[in-house]
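Step one of this worksheet: look at the structure below.
Complex shown without one protein chain; remaining protein chains in place.
Our next item is chain A:
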Amino acid sequence: MRAVAVGQAELTLFWRNKTALFNSLLLPLLIAPALMAANAEGVPLIVGLVGFVLLMAVYYNLVTTFVARREELVLKRLRVGELRDPEILFGASLPSVVVALGQIVLFAVIVGVVTGADLPSRPWFLVLGVVGGVAVFALLAAVSSAFTRTVEMAQVTSLPVLIACLLGSGLFFPLSVFPDGVGSVVRLLPLTPVLDLVRAGWADGPVLQPMIVLAVWIGLGIYAVRRWFRWDPRR
């Protein structure tokens, strides 16, 4: 895998970047107690943490990574090499994805042990949700980076996705509080099907509709990246 060379370099950079370290490693640890206080039950807590990790460690981190590498002309340099475009993006995403998966496993184990939650009865839906979630938020990060001029601007340009996903995911309040029409629209946001699938790892719940919505988001993401992703800085 040639893309791994880029991933290794990114991992080195990740350890040297204090902001990224804080966002991916410390922030979730600070948020966990807050969520624990609100939710006594294990499974909803795990679901919530998966959501946070996908938004912060995958989505937000990757928006800043893509923008930083583009502005440093690293993406431009990589593009005249042997790697194909998807390999470059995959390589640059690797450390964030690995860190995110590590966090999810760690949180699930800790929360599981502390609250005595059951083992997932249908783990494949859990895995499908997490893998699909990583894919969709990495793609969305690539799309958002196209509309972000500087690393600092990422704080602003990432807000629409972050807020919409947090409000629409049912993490803070159940989706049933929305009027009927709004509720079903909100279910179509990208994080919602991911968390539905993660939840379905433990309890019977709808899986077909979330899988379809997630697949559509991944398809849209691939289309949007091909259409809008910028390899050169705006000049």
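Here is the rule we go by: contacts are C-beta pairs under 8 Å (C-beta built on N, C-alpha and C of every residue); 3 or more make two chains touch, one makes a residue touch a chain; residues count from 1.
Everything that follows uses one rule, which is that contacts and distances are computed from a predicted model.
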{"item": "Hidden chain of the complex, named as in its UniProt record, picked from \"ABC transporter ATP-binding protein\", \"Strictosidine synthase conserved region domain-containing protein\", \"PucR C-terminal helix-turn-helix domain-containing protein\" or \"NADH-quinone oxidoreductase subunit A\"", "value": "\"ABC transporter ATP-binding protein\""}
{"item": "Contact with the hidden chain (one of A:21, A:83 or A:117)", "value": "A:83"}
{"item": "Those residues of chain A which, in the complete complex, touch the missing chain", "value": "2-6, 8-9, 12-13, 16-17, 69, 72-84"}
